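Other chains of the complex are left out, but the ones given are in their true place.
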Amino acid sequence: MERPRHQGMAKNTNMRWRLPLVCLLWEVAMIVLFGVFVRFGPEADAHWEEEKQEMNLTSDIENDFYFRYPSFQDVHVMIFVGFGFLMTFLKRYGFGAVGFNFLLAAFGIQWALLMQGWFHSFKNGKILIGVENLINADFCVGSVCIAFGAILGKTSPIQLLVMTLFQVTLFSVNEYILLNILHVKDAGGSMTIHTFGAYFGLTVTRILYRSNLEQSKDKQGSVYHSDLFAMIGTLYLWMYWPSFNSAISDHGDAQHRSAINTYCSLAACVLTTMAFSSMLQKKGKLDMVHIQNATLAGGVAVGTSAEMMLTPYGSLIVGSISGIVSTVGYVYFTPFLESRLHIQDTCGIHNLHAMPGLIGGIVGAITAAAATEDVYGKEGFIKAFDFTGEYRTRTPSIQGGFQAAGIVVSLLMAFAGGAIVGGILKLPIWGDAAAENCFEDDVYWEVPEDEESDVYHMHNPDKPASP
Amino acid sequence: MERPRHQGMAKNTNMRWRLPLVCLLWEVAMIVLFGVFVRFGPEADAHWEEEKQEMNLTSDIENDFYFRYPSFQDVHVMIFVGFGFLMTFLKRYGFGAVGFNFLLAAFGIQWALLMQGWFHSFKNGKILIGVENLINADFCVGSVCIAFGAILGKTSPIQLLVMTLFQVTLFSVNEYILLNILHVKDAGGSMTIHTFGAYFGLTVTRILYRSNLEQSKDKQGSVYHSDLFAMIGTLYLWMYWPSFNSAISDHGDAQHRSAINTYCSLAACVLTTMAFSSMLQKKGKLDMVHIQNATLAGGVAVGTSAEMMLTPYGSLIVGSISGIVSTVGYVYFTPFLESRLHIQDTCGIHNLHAMPGLIGGIVGAITAAAATEDVYGKEGFIKAFDFTGEYRTRTPSIQGGFQAAGIVVSLLMAFAGGAIVGGILKLPIWGDAAAENCFEDDVYWEVPEDEESDVYHMHNPDKPASP
C-alpha cells in the first residue's frame, strides 16, 4: 500500500542521534546532580528510628508516607495514564500521545526533584526528599503535560524535552514566588499548575504557528476506539482529582476537606458539561470532545480553594460554572483562537486548564478574603492560611489580594516564558515534522501494519510478516 | 456512505432541549439543597483542631480520612471505570456505556449525599458529610449502575436520569429500613446494593419490554476490541472488590477481614466460572461474556458476610458456588428470561447481581445466625453485630432472622419500585430510540467516521474532514 503523503516529506525528522544524545547526556547530568545534592529526608532515612525518638513519635504510622502515599499513587496515575491516555483521542497519534507523555514526564520529574528541592527542601547543602517531594515533582510535570496538549502532534520528542527542561525550571521559580514570597495558598495548583501550564503552552503553540496545518486535517479527528482509549484518561483524571487537590494539604481536616470539595465540584461539572454539549449541537447529540475534557474543569477550578472552607455547595457552584465555561470554550473559543489569534490548540487546553485555572485562582482569592475565625475556628484559621511568624498579622482580605497577585504573576511568567521557549523551539534543528505529517505516529515510531490489511489478508501466504 | 438503517427512524430522539433542561434544573436544585443542608462533618471541618482536643486524639492519623480514603478511591474507580467499561462490550455502544454511566453516576451521587444524609447524618438541621458519606453515595449509585446494565442500549439519557432520581430515593429508604429499623448488617451491600439494584432493573426492563428488539440484534454482540475494553472494567471491579466490601466496615479487624474474605471468594469464583464456561460449550471454548461477568459473582455473594467471621474456606465455598450459578445463568436463564418472561437483560445482571446478591443475603443470614462468643470473642461479638443499646439482648439466631427479612424487604422494594419507575419511563416523552436503533451510539452521540473508511481513504483528498 503506497502512502503518497510521505513523498512530500522534506524535513529531516530522523531522531537516531539527536534523541539518544539528549536523553543520555541528560541522564548523566541527573546522576551527577543527584549524587551531589539529593539525599533521603529524615522520614525515609534509616536513621528514622532515632528521629522518631527525638520527635517523640510512638508509632511508625506517623511517618508522612502513610498520610500521603495513597494520594501520591493516584496523582502518579493521573500524570502517566490520565494525561497520556486523554491525548490518545487522535486516530493516528496514540503512540505519540502515551509514549511522549511518558518520556517527558520521566525526564521532568528528575529535574523537578532538583529544582523544587533547591527552593523548598534544601538543608545543609543537601536536598532531602520524601513522598511529598515526589508528589510535587509529579505536579510540576503535570504543568508540562498540560502544555504538551496544546502542541500535541506537531512537535518532535526533542522539542518536548527542551520544553520540559525550561518549563520545569520556570514552574519552580513561579511556584517559589507564589508560595514563599507572596505566601499564597495553592495546594491543588489552579495557578501554579493549570494557569501557568496552560498559558505557557498556548504561548508556545502561538509561536510555533503553522499556516498550512490543514494539510493534516484528516488526521486531527478521532476514530471510535481512540475515543474510548481517551475516556480511560478522562475517567482516571476525574476519579483521582480529589487526591490531586488534597495530596499536599495539611494532615487531617485539610486533606479530608479538599477531597470532599473536589468530589462535589467534579460531580456538578459533569452535569453542566453534558447539558451544554447537547444544547450547542443542532441535533442535540453529545460530543465526546466535551465529555472527555470539560467534565474535568471542575477539578481545576477548585484547585486553590478546595482545602479552604469552600463548602460543598460552593463547590457545586464552582463546578457547574466551570463545566459551562469549558464546554462553551470548545464550541466557540477554540475555533476563534485558531482563526483569529493563530493559536492552534490541539487538545483545547484553553478550555480545560486555562480558563478553569483562572476561575480557580479567582475563587481561591475570594474564598481566602472571605475567611473568618468564626468559620475556621481560632486555631483552624491560623493553620489553614499559615498566619504564623512574619505572616502573623496578615488579614483575610490582604491574603485575598496576594492570591490575586499570584494569578497575575503566573500569567506573566507563562507568557514571557512561553515566548522565549517558543522561540527556542522554532529553531530548525529539533526535527519536527512537516505539516502534512503532523498527527501521525509513523514519523517517530515503528508502526505495525494496519489492522485491516492484516485481517483481510490473513489467508494470504504471500503477505510480508509483521515486525 | 449511506446508513439506510436510519431511514426508518420514527421516534424523536433529539435531546437538544430536554437533556440540558433536566441537567441544569437538577444542578440548580442540588445547589439550593446543598446550600440549605450540607456542611462538612467534624473531621473535615477547620474546627477539627478543637475537635481533636475534645476527643482526646493525639494524632491527625486518627482522622477517618486515613482509615477509609484509599478504599473510597478504589470504590470510585469501580463505579466509573469498572461499571463504565464493563458495559463497553457492545460493538457500537461504547460511548453510551461509558458516557451515560458517567452522567448518571455524577447525577446520582449528589442526590445520594442528600438522601442518605437525611437518614443517617442529620444533626441540628444539617447533613454533616465526610469520606464515609462519599463511599455510601458511590455505593448507592452502584445500584443504579447495576440497573443500567439491564436496560443498556435501549433507553435515552433522560430516562436514565429519571430512573436515577427515583432509584436513589428508593435505595435510601430501603437502606434505612434494613440498617436502622431491622438493624441488619450489610457492609458490602449484597441486599441493599445488588439484590435491590438488580431486581429493580429487571422489573424496569420487563415493563419496557420491546417485542421487536431483534431488529437491532446485529448490534447486540461484541467485536474483538470491545471485549478487551470490557475486560478493563471486569478486572477493576474484580481487583478492587475487597475494598468495596471493606470500605465502610468497622475500623481495624473488620476492614481487614472483609478484604481477605472477598479476595478468597473472588479467586475461587474465577476457577468455577472458567470450568463451567468451557463445560457448557460444545467445543469447550471459553466465552468472554462469562469471564467478564461471572468471575465477579464471588464479590457480590460475600457482600453481607465478608466482615463477619466467614473464614477463608467459607469464602472459597461461597465464591465457588456463585461462579457456577452465575455462569449457568448466562447459558440457560438469560435466554429463558427473555423468551418466556419477556425480561430483556442486556448485560445479564440477573446472573451477576441478582442471584449472587440473593446468595449473599442468605449466606449473611446464616453466618450471623451461626455466630458465637467463642468465635468472635466477647467484645468482638458485640462490636461485630452492634449488639448494644436497644439491641443489647438480640441473639445470633434472631439476627439471622432479621437478616433474612432484609432480603425480603429489598426484593419487595425492588419489584414495587421498579414497576412504578418502569411505568413512568414508558411515557412517550423521554426520547428513547426505535428498536432498530437500539445499541447504537449514533442516536445520542456525535460518532466519528468509521475507522476503516478513514484508513482506506486516507489518501483521498476529497474526503470530508472528520469533526
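In this document, chain identifiers A and B correspond to the written order of the chains, with residue numbering beginning at 1 in each.
Please note the rule applied: a contact is a pair of C-beta atoms (placed from the backbone, for glycine too) under 8 Å apart; a residue touches a chain by one contact, two chains touch by 3 or more.
Just so it is clear, the structure is predicted and the values come from calculations on it, not from any experiment.
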Identical protein chains across the whole complex (2 displayed): 3
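The rule is simple: only the chains that are shown with their structure count from here on.
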Euclidean distance of C-alpha centroids - subunit A vs subunit B, Å: 31
Residue ranges of subunit A touching subunit B (in the complex, touch as defined): 2-5, 61-62, 66-67, 70-71, 74, 91, 217-225, 227-228, 231-232, 235-236, 238-240, 242-243, 251-257, 259-260, 263-264, 266-268, 270-272, 274-276, 278-279, 281-288, 291, 295, 309, 311-313, 316-317, 320, 375-377, 379-381, 383-384, 450, 452
Residues of subunit B defined as touching subunit A within the complex: 14-21, 23-24, 26-27, 30-31, 34-35, 38-40, 43-50, 52, 59-61, 63-66, 69-70, 73, 76-77, 80-81, 84-85, 88, 92, 94-95, 98-99, 102-103, 106-107, 109-110, 113, 129-131, 134, 157, 225, 229, 232, 444-452, 454-456, 458-459, 463, 465-467
